[in-house]
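With one protein chain held back, the other chains of the complex are shown just where they sit.
And then subunit A:
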Amino acid sequence: MKNWFRQHWLAFKRTLGGMLRQPLTSLLNLLVIAVAAAFPLALWLVISSLSGVAGRMPVESQITVFLRSSATEGEIKALRELDGKDARIARHRFVSRDEALKEMQQSTGMGDLLAGLPDNPLPDAIIFTAKSNQAETLETLQKELAVKAGVDEAQLDSAWARRLERLLALGRAVFDAIAVLLALALVLITGNTIRMQILTRQDEIEVSKLIGASDAFIRRPFIHFAIAQGLGGGLLACGIVALALWRLNPAVRELATAYGQQFALTTPGLVSIALVCAATTLLCLFGAWLAVWQHLRKLL
């Protein structure tokens, strides 16, 4: 066991030494891996930052029903009585056209404009609050309300929040696809790098095999190289992303403030750094293993 560790340690030192002896090549190799890993990491951070915003948003389960001007007292009464009859409705509020006009004059500063109108253009409205905030329930309720007698239009107030939610779901799907592609790219990149190394060390491998080296012995330096590449590349990727976000965030904050939001993109934390490094290391390992296996299986 001690011997096993010693062998690994010796091989690892040799690998690091080899990388340091060719600093430029090693750096370029690391950069390729880092860039490939940085892209999905950045995308992931943006998505999760935006998900945070979407989560903070109060999910309104309100449906505003605008009434026709021709709606009769009886129709209005029937609508208001749904609160109590329909189990999905928690409460309601009737906003008459006069109240609506008053509210609008106060809140929007368009008082003068509205005062200049010959008569009130606003309809009566009933604001229903549903018990559930499930999108499907709300949508069915909205559709049912829209076709009731005396109703001109029924609007689901949370629509835009759900649109953001859907956009994020799309973003996650895009992330999945990109992550899979770039994972494949990482495997191929390392596999190819290792293949080149194998070619330059073909004599050593051949002689070692003839002297009685096991496949594991021959694989060892390449595996170590892959681990060093994966770890280094992962860390470098986190660095690149952190730097990019640090440059981007002031602008993002300003944009958010303009919309009255407190928001900034999250920089990679310890957990994400660990995850990224683990992912790049495993992928590089896999690539190296494949390359060595591909070469060794031809040798007896």
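Everything below uses one rule, namely that contacts are C-beta pairs under 8 Å (C-beta built on N, C-alpha and C of every residue); 3 or more make two chains touch, one makes a residue touch a chain; residues count from 1.
Rule of thumb we're sticking to: contacts and distances are computed from a predicted model.
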According to its UniProt entry, is the unseen chain "Sodium/alanine symporter", "Lipoprotein YgaO", "ornithine cyclodeaminase" or "Cell division ATP-binding protein FtsE"?
-> "Cell division ATP-binding protein FtsE"
Identified contact with the non-displayed chain, of A:81, A:103 or A:215 = A:215
With respect to the chain omitted from the figure, which of A:73, A:136 or A:203 is a touching residue?
-> A:203
Touch list for subunit A against the chain that is not drawn | 3-4, 6-7, 203-204, 206-215, 217, 300
